[in-house]
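For this view, one protein chain was removed and the others were kept in their places.
A, B, C, D and E label the chains in the order they appear, each numbered from 1.
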Amino acid sequence: MIKEIIEGVKRPDVEVVVKHLSRGPDHLEYHYYEHIVSDEVLRMVREAEKEGFDAVIVGCFYDPYLREAREIVSIPVIGPAEASMHVAATLGHKFSIIVGRRKWVPKMESNVYLYGLDRKLASFREINFTVREMVRERERLKNAIYEEAKRAVEEDGAEVIILGCTMESGFAKELSERLKVPVIDPVVVSWKFAEMMADLYRKTGISHSKLYGYEPPPPEEGWLT
Amino acid sequence: MIKEIIEGVKRPDVEVVVKHLSRGPDHLEYHYYEHIVSDEVLRMVREAEKEGFDAVIVGCFYDPYLREAREIVSIPVIGPAEASMHVAATLGHKFSIIVGRRKWVPKMESNVYLYGLDRKLASFREINFTVREMVRERERLKNAIYEEAKRAVEEDGAEVIILGCTMESGFAKELSERLKVPVIDPVVVSWKFAEMMADLYRKTGISHSKLYGYEPPPPEEGWLT
Amino acid sequence: MIKEIIEGVKRPDVEVVVKHLSRGPDHLEYHYYEHIVSDEVLRMVREAEKEGFDAVIVGCFYDPYLREAREIVSIPVIGPAEASMHVAATLGHKFSIIVGRRKWVPKMESNVYLYGLDRKLASFREINFTVREMVRERERLKNAIYEEAKRAVEEDGAEVIILGCTMESGFAKELSERLKVPVIDPVVVSWKFAEMMADLYRKTGISHSKLYGYEPPPPEEGWLT
Amino acid sequence: MIKEIIEGVKRPDVEVVVKHLSRGPDHLEYHYYEHIVSDEVLRMVREAEKEGFDAVIVGCFYDPYLREAREIVSIPVIGPAEASMHVAATLGHKFSIIVGRRKWVPKMESNVYLYGLDRKLASFREINFTVREMVRERERLKNAIYEEAKRAVEEDGAEVIILGCTMESGFAKELSERLKVPVIDPVVVSWKFAEMMADLYRKTGISHSKLYGYEPPPPEEGWLT
Amino acid sequence: MIKEIIEGVKRPDVEVVVKHLSRGPDHLEYHYYEHIVSDEVLRMVREAEKEGFDAVIVGCFYDPYLREAREIVSIPVIGPAEASMHVAATLGHKFSIIVGRRKWVPKMESNVYLYGLDRKLASFREINFTVREMVRERERLKNAIYEEAKRAVEEDGAEVIILGCTMESGFAKELSERLKVPVIDPVVVSWKFAEMMADLYRKTGISHSKLYGYEPPPPEEGWLT
Partner (left out) sequence: MIKEIIEGVKRPDVEVVVKHLSRGPDHLEYHYYEHIVSDEVLRMVREAEKEGFDAVIVGCFYDPYLREAREIVSIPVIGPAEASMHVAATLGHKFSIIVGRRKWVPKMESNVYLYGLDRKLASFREINFTVREMVRERERLKNAIYEEAKRAVEEDGAEVIILGCTMESGFAKELSERLKVPVIDPVVVSWKFAEMMADLYRKTGISHSKLYGYEPPPPEEGWLT
């Protein structure tokens, strides 16, 4: 599904490759599950760079292990939440994020702080769906998102809606039309953001700073194989 | 100069048109000067939409009249400071902005607040150049930027440098290499951001929210001709 | 109406002159409308200084073009929102602002940030009135303000109410008595604030800083005629 | 000295009464000393109201016992720091406060937070003077203030200077002229602020909110005699 | 009651002494009442140090006169609100504080700001009880706390509940079980925090900094007898 959505919005001169994890849970709602997959995720990020990819997206709205990933590669590493929020911040006064369960909010809100965008946040709104239910019940999911997004707009003053899970992807266009505000699909927007960053990287060499925070481990210590 | 820089980084399938103001001061260091040109700027923005452009950049790092412009058109209106800061925010822990004179700081810092990014700001650093001097003394300008950017990196902990004037454009690549941190050229980055937003707009219809803050004046009131 | 209200509260030794714009929309709900009148507003501010006035109030709760106005004159330029909020901040823990429509909130909330007072803000509350309706339906307006102000006090913990439009002027006394909290009429309070600033200016020379942010354009550049 | 300064700036129709404490330390640099005088200060505030005064200023830049005082009277109670900072906030982008010793900073900075104005604060700058030295060595005091205020302007970007002790009063005019920025004398500005609040109180009844934070003790409990 | 609760949680090797005020109001809901008792409170704090106690708790959730007390003794002075909030901050993303009346909120919220923890605060929730009613109607009190705490958890996203009055003590265990979140009893937690600080003080000498903010009055000035 992810690939199909990206094919519909990508630049014609860019190739999209969607890679799935070979093991681990089928969802990442728990932070321990992020940990379980982290080893494979970070290995994939390194391989992507070695295989010549110009940018990589870690496809989960928790933006897991961005810090670690940016430390070990030079190509841009995109977080769907980070990219979505920065784009949303330019589209209106405040945005709301529609999440599956309140369980997700503390880490995601912590990310909003770390990205510096808490003053642009109108609210988190939850729809009471697990990721598994999101996959199975697409029509009920769409309606639930619509109802909470509507409340976010009317009660919280949100001018922009962000779908806070890659599994909420696919409804943005219809929801934008019904809600009369831009609805950010994190799969779509992180893809376009990655295209921009890859293009900047190829043409100007700009990518994540390697000074201070993302300074890579020294090769001679031998841990980055 | 601006056009040449953009030609070097633009997507091959995108057309760049640089428009100059027909009257007014040759620089916008004073907010009253921004006012003087505002009428023509806003008229040009409207014309750009009518002529079928997919996005427009208002080419000054003060991001003048973004709010007014976004109220009166539907295509994305890009501010060079806003685009540069949001991209820079994804590239490192904190960024510093190199400005010509301290005169510029209050409005630009106010914009940092309004964009929500004050926690990502390491510092403003000034080089004591007017815009006119920037245009005339390019080599001295480059060296002055280098010196202050170096201090921003070493003393203020900046991991990313933003050139805080479109007249500082053209040096980013060399400065990045010397400083070992990404240096954001606002002309380049706002152009790539505009390409991304134009692409998103064409393919998904997403642009600035027209609800609340950017709600346009009603045509029947007759003021938006 | 404005003049009558001010006559009731002004110092006996101060003269009040209310000037109306000669053209433009009959309300400023849209930021583009602020732009339309900006040229005449700024010209009037300059004339006021030349004619010997000791202070000037720009009579709209958006505080339009304060930055530009303070750059081009030396006398104090008062914004009704800025004056009202700073006085309200000294009267209680938090204040709420009663606005006509949510359209107004993004710019006004941005001003709250820029004035530094977001931590003193309990809430914005909207009454769903256009400015035109405010002018026409005074009794319904008063009741609507009362209802939302009551909610602000009871639900949002506001200890002070600010009427967020000069067109809401005239009800503060009655509302204060019914609500049992101070209600700030921006026309009244910005007038008293202007009296104070004019007095300070005449007696001590204190007015807006002309260093950095409000540094005026150099006369020799010839744009400030 | 205080009275003389106020006589020079007061409205002709306002009477100024300066009351001194009958006992306690000759300065309030220590918070325990504020405590020592608190009983007499609060009694004086109550008496001022009973004697028909329209406003009262508690003359110390720590703004001691504002909360308690506002709880037990209805007339406006003015804090010199609070009034000075709110006025300064309207005069420029950021202000610096010149204090005698760093000892004073934690409480004063806490007040800046509580007044909501931390984003308007450029810096505290200390001159290494006790209050007693301030009283004795006026010329050295003036020069020390000038030196630190100059650094605040040049290094910290302050556009406005606040003299952070009522004992620094008397130099504002000369310092403004030499520094080319407005210098706020807390004695002068809190007086003018008090005049404004007294006028508002008499004409419109507006004073500190008596709901929630400043709700007065019930007379029937018998503690407010 | 306080003593009994502490006996149930204290370390076996620590002695607990609960001292009551000899005069003054039977509750401290009004800030003027805090003032009335401040003299005796500060005298008791000094005596505690002289009598060899290793730490002292000022037993009111307003944390009255912490600054003054820390200035005049070297042993740790614990504020129940401060200790409770810092511990709560480590137990979950956000906490809510259950207060008797909204009257209490402004000062307590100011303390949250001063302790730096406003971003960890989900909400204040009030139950409409005076302290006297809390003492008399224990069962109704417990139910009222439960109802508002439940709303804090479900509506405000609180992961931790703090009982915002020492008179709400005694219910934490039962409420924790019913609410399924940790409920902080300020009597219990400030006691354990005091034990920790006393232990640190005895073993490492660490207590409140005596530099700057808590610098004590010089003995030679003779006011600290």
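Assume a residue touches a chain if its C-beta (ideal position, glycine included) is under 8 Å from a C-beta of that chain, and two chains touch if they have at least 3 such contacts.
Just so it is clear, the model here is predicted, and its values are computed rather than measured.
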Partners of the unshown chain among those that are drawn: A, B, D, E
Selected from A:65, A:146 or A:201 as touching the chain missing from the view: A:65
Identified contact with the non-displayed chain, of D:28, D:55, D:73 or D:105: D:105
Chain A, residues in touch with the chain not shown (by the definition above): 24-25, 30-36, 38-39, 42, 65, 67-68, 71-72, 102-103, 105-107, 110, 113-114, 212-213, 215-217, 221, 223-224
Touching residues (missing chain, whole complex) on chain D: 102, 105-106, 109-110, 113, 118
Positions on chain B where the hidden chain makes contact: 92-94, 119, 157, 159
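In this section, only the chains that are shown with their structure count from here on.
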Chain with minimal offset from the mean of all protein Cα atoms: C
Farthest chain (mean CA position) relative to chain A: D
Centre distance in Å when chain C and chain D are each reduced to the mean of their C-alpha atoms: 25
Where chain B and chain C are represented by their mean Cα positions, the distance between them in whole Å: 30
Two or more partner chains touched - positions in chain D: 92-93, 113, 119, 157, 159, 212-213
Touch-based graph of the chains, sorted into line, ring, star, complete or other: other
In contact (per the touch rule at the top): chain pairs: A-B, A-C, A-E, B-C, B-D, C-D, C-E, D-E
